[in-house]
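All protein chains but one are shown at their positions in the complex.
Note that the chains are named A and B in the order they appear, and that numbering of residues resets to 1 at the start of each chain.
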Amino acid sequence: MNLAYYPGCTLKTRARNLEEPAVASMEALGLKLDELPRWNCCGAVYSLAEDDLIHKVAPVRNLIRVRKQGASELVTLCAFCLNTLKRANLLMKGDAEKRDTLNDFIDEGIAYRGEVKVVHLLEVLRDEIGWGILAGKVRLPLRQLRLAPYYGCTLLRPREVAIDNPENPTVLGEFLKALGASPVDFPESTRCCGSYQVMNSPDAITEYARPIFNSASSHGAEALVLTCPLCDYNLGRGQRELAKKQGGFKEMPLFYFTQLLALALGLSPHVCHFELNHGSPESLLREKDLLPRVESVQPIGG
Amino acid sequence: MTKKASVTVSHRRLGREFVRKVKELSGQNLQLCYQCGMCTGNCPAAVNMDVSPRRIIELARLGLEEEIAGSKTVWVCASCLACTVNCPRGFDLSKVMEAIRLLALRKNVDRVRPEDVAPEQRCDLPQIAMVSGLRKFTG
Partner (left out) sequence: MSAKQTKKKSVATAVRQRTKKSTEAVVKEEKKVAARLIPIYIMGKRYEVPEGLTIMKAMEYAGYMLIRGCGCRGGTCGACGTVYRKPGDYKLMVALACQKTVEPDMYIAQIPFFPANRAAYDFAEVSAAPEEVFKLYPELFRCVACNSCTKACPQGIEVMDAVSALKKGDIAQAAQLSFDCIQCGLCTSRCFGELAQYHMFQLARRIYGARIVPRAEHLAEMVKAINQGKYDRCLDELREAGEDELKKLYQEREIEPISAGEDWKPKDTTHL
């Protein structure tokens, strides 16, 4: 079965370690992530102005293309893109006047009314596959790994697009349990990483990262599990700075949830691209016997 | 953290174009806020702000445009929506922040210009950082 899939710009360059293990894992689970043949950048953030229409064109055009190819659901991996696409979709469902203006301007031949369902991969795993079935497919349980699920903002806010309870989310924790890991819940798991502030105030990002890491490590986490490439960048950069400034601060590996999925399903670690991660995840995985201690070398000539 | 200031409130300021525009652009009823401070308490950026989010609403509905323009609050905001989700009155402060930003940006003035981002940064940042940053800071 094929799922229409929207990657977003960042997954094609620096966040290959979010996309590739996802594509491989879903194939292993019998659901193929079918990338939209023609898509444009969704705009990353949803414009919050009441009169704004031009910034809704980009996400809505992508949704129209999904509809035109006959799909009724669109899956995303990037939490940032999920938020923008889902909010734009709600607008097309709820506001008739704006919907008509946008449909007319975009002029792709159909009147789109928000028929496509926009979901994050975690929702697919939870609602369409189910944790029980997922647990049954695990070949390499991620035992002994104390992982802190970090949600950030865009999966849970505003309430109308949240994939889980915004104040007490559990979806990532359940996901990690299904993979055999020990999720470590911590109070700052929904605290913002700083988002676009990294562009103009990169030094401020350290202050966003501090309470998140301090809380995670004081609750016994060995690594964070992420769903968004911007969180990955900000937290990775933030912890590097904290290691310099805060005495005794130890950096921790940052994983994408899709990498853990691929690893647990028994897929080759090569598809995870751990070399692109922050915080040396490979040494932690080797410590827990989840990665071979040395790279096995094939003798020449077979 | 928050500045203590004495301000002059008058009919002229209350009835200003600025107040009307903020309400229109944000679609929010500024009178809903009862200044409980949940927004400031939940805001991860409040520590970097000179005027707290709670105070911004008060300044906005009193028409105190100059005081708002003199603060960096709306530019430090990361649109994380913690304020919106936690407000007991269902008031969407993120939209008011955006309205105030846009009133400045729509005058074709950039808060941060693309060329102000260091070249090494432009190569290093993920695309979503640049796209969202330019959206929030350029006109």
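Here, contacts are C-beta pairs under 8 Å (C-beta built on N, C-alpha and C of every residue); 3 or more make two chains touch, one makes a residue touch a chain.
What you see is a predicted model, and the numbers here were worked out from it, not measured in a lab.
Between the chain not shown and the residues A:Cys41, A:Ile129 or A:Leu276, the one that touches is A:Cys41. Of the candidate positions A:Ala28, A:Val57, A:Leu90 or A:Leu276, contact with the unshown chain belongs to A:Val57.
Residues 114-115, 117, 119, 122-124, 127, 130-131, 133-134, 138 of subunit B touch the missing chain (whole complex, contact as defined above). Summarising the interface, subunit A meets the missing chain with residues 9, 12-13, 38-41, 43, 54-55, 57-58, 61, 106.
Just so it is clear, only the chains that are shown with their structure count from here on.
In terms of their C-alpha centroids, the spacing between subunit A and subunit B amounts to 27 Å. Subunit B meets subunit A in the complex at residues 24-27, 44-45, 47-48, 76, 78-82, 84-85, 92, 94-95, 97-99, 102, 111-112, 116-117, 121, 125-137. By the touch criterion given at the top, residues 8-10, 13-15, 41, 43-45, 47-51, 55, 78, 80-81, 153, 156-159, 166-167, 190-192, 194-202, 204, 207-208, 211, 229-230, 232-233 of subunit A touch subunit B in their complex.
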